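The other protein chains are all here in position, but one chain of the complex has been omitted.
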Amino acid sequence: MQWHGRSATTSPKSNMTDKIKKASTHPSQNEGLIFEKSSPGKRAFELPPLDVPAADPGKALGAAHRSEGIEGFPEVSEIEVIRHFTRLSTWNYAIDLGMYPLGSCTMKYNPRVNEFVARLDGLATEHPYQPQELSQGCLKILQLLEKCLLEITGMEAVTLQPAAGAQGELTGLLLIRAYHEKNGNPRRKVLIPDSAHGTNPATAVIAGYEVENIKSESHGQIDVDKLRDLVTPDVAALMITNPSTLGIFEERIPEIAEILHAKGALLYMDGANMNALTGITRPGDLGVDVMHLNLHKTFSTPHGGGGPGAGPVAMKKILEPFRPVPILVEKEAGRLALEQIRPDSIGRVKAFSGNFGVLVRALAYILAYGPGVRQATEDAVLNANYIRKHLEGVFDLPYSLPSMHEVVFSDALQKKNGVNTMDIAKRLIDYGFHPYTTAFPLIVPGALMIEPTESESREECDLFVDAMRSIAEEAASNPELVKTAPHTTRVRRLDEVGAARKPILRWKPQASRTEAAD
Amino acid sequence: MAYPANYRYTKEHEWLDLEGDLALIGITDYAQHELGDVVFVELPKVGSKIEAGKTFGTVESVKAVSDIYAPASGEVVEANDVLHSTPEKINTDPHGAGWLIKVRLGNPSDLGGLMDSAAYELYIASESKEASA
Partner (left out) sequence: MRYLPKSPAERQAMLSAIGAKSIDALFSSIPERYRLQEALKLPGPLSETEVIDFFKARAAENSVGYTSFLGAGVYQHLRSVVTDAIIQRGEFLTSYTPYQAEITQGTLQAIFEFQTLMCQLTGQEVANASMYDGSTATTEAVLMAERLTGRRRILVARSLHPEYRDVLKTYAKNSGLHVEEIPYSANGTLDQKALEAALQDDVAAVVMQSPNFFGVVELLPPLRDAAHSSGALLVTVITEGVSLGLLSPPGEADIVAMEAQSFGLAPSYGGPFAGVIASRDKFVRQMPGRLAGQTTDSEGRRGFVLTLATREQHIRRERATSNICTNQALCALAATVHLTLLGKEGLREMAHQNLSKAKFALAELEKIPGIRRAFDAPFFNEFTVVLPRSVKIVNAYLQREKIIGPFVLGTAYPELTKHALVCVTETTPRAEIERFAAAVRRALEQPL
């Protein structure tokens, strides 16, 4: 094993330890905004010459013609474009560089073959309105992905339309609403645990429901006995995350499903934590009626700095008629088609047909694993428990039930010295890691939510554990060092308050600018 | 920070300072502390009516948005517009320069439901205990 890190030599102000093994400072290029490099007459991309008579834009467009070029639009050369964005890229942390222990984000390896196949001529080039007989390849990809997701979730129907997890949730709730409406009463309320991610209540409101929060019981699970009283004929559904946002399996989920079903309500599962379940158990078997998946989490499609993703929704047969259009059907002789008209459909949630490029990547991931995908889940749970074992006692563990693919600590022990979870997270950056999720779930004050995923080797897990232990020591012996972290990054802590009070959201020519980044 | 003895307080952490039938209204030191650095305030227009117990605006920090509830009913005669450019006044002087609105009360004598400073201090003491439990 080779360590690349040495004790980092930084400015005399900061007091670095020689325990920082993974990271070291390296030269970070200076780079301003692309507009600041712009100069009239420079060009980066040339078009082939025009091979038809040149139109007169003033004549052709009349009053709508823009006679001048766009003011301030960049004018730079190809080399400047390459250098600009390459330099910018070196300021980013990424999965390709190391672990991202963000809870419930499932930052796993993004396989490169996925990128290659998504870009193939014949896939990247296809127009959604081209004749369906010239799109059978695309449709077969959609069909196979649908089949795989049904097998993985234990559900009976699926839609690949939603563009991301949040849109998948909304689609799921609209399906529930349509189902209840068809039965004569849309109902009024959706029950949501207080540990849920903020998209859950937001989505419920947008779907036209009132939200009723359920407090978790002492182990962080849904309080099933309280639930019995809460499920009235007014309740349309319960939105559950399983494992919960604490990384703990909701053992009584089959009971929860029964309670809801007895009153005609449905069970929605937020599939964000599917990485703990794939190949081990199936939500459909547990009594879940409808769920969304995050292909950019469990199924390895890249986050790309914040998107794109995809949020397919899998469901039981009772919800199938309400699926958003278009709907993939198989006709005679295996011919596939997309149908745009379905009488009971909730309608269209997005133009065209799902984030096809993302769907291709997810299918490539599934095909690479095949039936052996269980191994990924096992490794993910193994890594989380390994880290938990080595950090128990160093950090406070508020809920002691077994962890699955993620573990939630709190900063209670470090708070005594005035060091909180945000400070610890920022110090972790100096050790060469991306922070874990801070301050979520809300039911754990000062939470540290850690999900390593299966993509981390034992070595990386050990480095992470060492880093966290070292920070805990620093929190006790040298709290200021932790509270003023990070020390080794290109920029220090940024003024978020100023950014929100006086937002500057674009570059302006000749505007007074703050000093260029040095 | 002391809680002015002549102010009245709500469970939602608003304060009210009565002079005749005009009331100055703001949020308490406890509230601004919970919110963090205030970045934005949304206030009602002069002339609009506010209703006791209902929201009349919001105070935003970087990480949270809080509704502000009217301690009493009345008509807004003045809004502290300087907060649009210097919202931080709510953090530095929540009981003074950080006031939000001035209201002509519909019923100046009907403030019985509000707490006095002693009761409010007891109230937030028990809230803090619960939060760290």
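Chains: A and B, in written order; residue numbering restarts at 1 for each.
The definition used in the following text is that a residue touches a chain if its C-beta (ideal position, glycine included) is under 8 Å from a C-beta of that chain, and two chains touch if they have at least 3 such contacts.
Note that the structure is predicted; figures quoted are calculated from it, not measured.
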Tell me which residue among A:234, A:379, A:396 or A:473 touches the hidden chain in the full complex.
A:379
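The rule is simple: only the chains that are shown with their structure count from here on.
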From the C-alpha centre of subunit A to that of subunit B, how far is it in Å?
38
The residues of subunit B that touch subunit A in their complex are 37, 39-40, 60, 62, 87-88, 131-132
What does subunit A use to touch subunit B in their complex?
445, 496-497, 500-501
